[in-house]
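All protein chains but one are shown in place.
Moving on, here comes subunit A:
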Amino acid sequence: NEQLAIPQLRQSSYRHETPPTNPSRRCLHLGYFGGKRLHKISWSAPKPSPLTRSAPMAKLAIFFTLTLSLLPFLSHSFSPDTPTDRRILVLLDDFSLKSSHSIFFTSLKSRGFDLDFKLADDPKLSLQRYGQYLYDGLILFAPSVERFGGALDVAAVLDFVDSGHDLIVAADTTASDLIKSVATECGVDFDEDPSAMVIDHQGYAVSDVDGDHTLIAADELIRSDVILGKTKIEAPVLFKGIAHSLNAANTLALKVLSGSPSAYSANPSAKLSSPPSLTGSAISLVSVVQARNNARIMISGSLDLFSNRYMKSSVQKAGSPSKYEKSGNEQFVTEVSKWLFHERGHLKAGNLRHLKVGETGEPAMYRIKDDLEFYVDIFEWSGNSWEPYVADDVQVQFYMMSPYVLKTLSTDKKGLYHTSFKVPDVYGVFQFKVEYQKLGYTSLSLSKQIPVRPFRHNEYERFIPTAFPYYGASFTTIFFFYLFVFFLVIKTRFAGALQMAGFFIFSVVYLYNNRMVGRPPFSIL
């Protein structure tokens, strides 16, 4: 009976808000242990009895504390300011993959990644220690593993992703249920038939030696410079593996490499008895998922796609006259991994601000029909530094249940986006919303609440021309009432009449003066 549950902090909607992860693993091991213990002693030892021993201890403690606090700045780890991943755990079925896929790993290392190779059933396997993740990315090159070693399981992998880390999953014909369930949880379903492979009798690679057309020269790539880089991948990508499809309910997954219309998924060694469940372009060979917290996931149906052998081999698609010396695999894998590890396509937006035209400082509330200006900063991570993001399709909504104003923002090409508009004639609690979802880029979702109030009682126009007959009528009534009383009084007493006249003149002067000052003479009007 849990009575008091502290509400979970809302998961940050964009990546640069995720808390900075730990410094590199090795230092952490030492630092945390030493630092924590010594720290404690230095603070909770008020009695200076063993002076000789406590002094160096305290020094040591200070030293460790200092190092610890400096470590996040010194190490090249993932942080909001440098969103590219640094430390990656690679889980393998066996260490031979390290050499057979070395081109891929070397390219990662050459880009500055710190790879940590482990067997998938290593009993000491763990992604986090003391609640802090040790890695920024995870590569699962262990299709056949039935159970991870150590503290790792499907839930841990998914938690890793849900806390904003990246994941590459490569499956194979030997793909275990474990790997498939990881994919399923990411919104991608592998073919349920364990012996099925992707077969393409038209798009196979000519070098397919088995003759069952399972080695496919795929060239149905996603058209996105952000994911695949600016250089076009000319050569087809060699693929041999299993098919998967995107879950219809999943709006976050993308097919990066999809099957040709003639592809289908079936057991190549058995006779096809019933129509295959996955056919044509419904088949995805390689997909990526960008989660709502902008963690990126890549799911490949083929582990060989990453192998040195495929990368080096020449490729010719069946029925195609052009033969390439080198397959597109290396370029494809490198470019996708660049996107995946946030070297590209990572945006950050912030500093959302607005102000009333002609004023400085953000108001707490607007009035209807106010003119306002809106600003937001958007930057893109180039891999080394933050560059201004330039686009002409960023929009802001002034939103209350539905957008009342939708404006495209103009940019000064230095990262600042700006627009101005008039608050609609509707009061309520509005939001400035920037919802920017562009293929390949991190999705930006910013909002800021701002109430809009109606006019105050003294903000209406006091005198309107159409009402002049009414003003005339009231003033005439007042005048004639005076006149009436004047004559009524003059009949009885002359002095009273004089008083009346004096009062009348005084009132007229008073009203006239007030008009000059600008104050309305009648609050009732």
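The rule we apply is simple: a residue touches a chain if its C-beta (ideal position, glycine included) is under 8 Å from a C-beta of that chain, and two chains touch if they have at least 3 such contacts; residues count from 1.
Definition applied: contacts and distances are computed from a predicted model.
As stated in its UniProt record, the chain not included in the shown complex is "dolichyl-diphosphooligosaccharide--protein glycotransferase", which appears among "Phospholipid-transporting ATPase", "Cell cycle control protein", "dolichyl-diphosphooligosaccharide--protein glycotransferase" or "Myotubularin related protein 7a".
The residue touching the chain not shown here, chosen from A:N250, A:T334 or A:S420, is A:N250. Note on the undisplayed chain: of the listed residues A:N293, A:T411 or A:S443, the one touching it is A:N293. Among A:G187, A:P236, A:G259 or A:G415, only A:G187 touches the chain left out of the display.
On the side of subunit A, the interface with the absent chain consists of residues 2-8, 10-11, 158, 161-162, 185-187, 247, 249-253, 289, 291-293, 295, 297, 365, 400-401, 427-430, 449, 451, 453-454, 456-457, 524, using the contact rule stated above.
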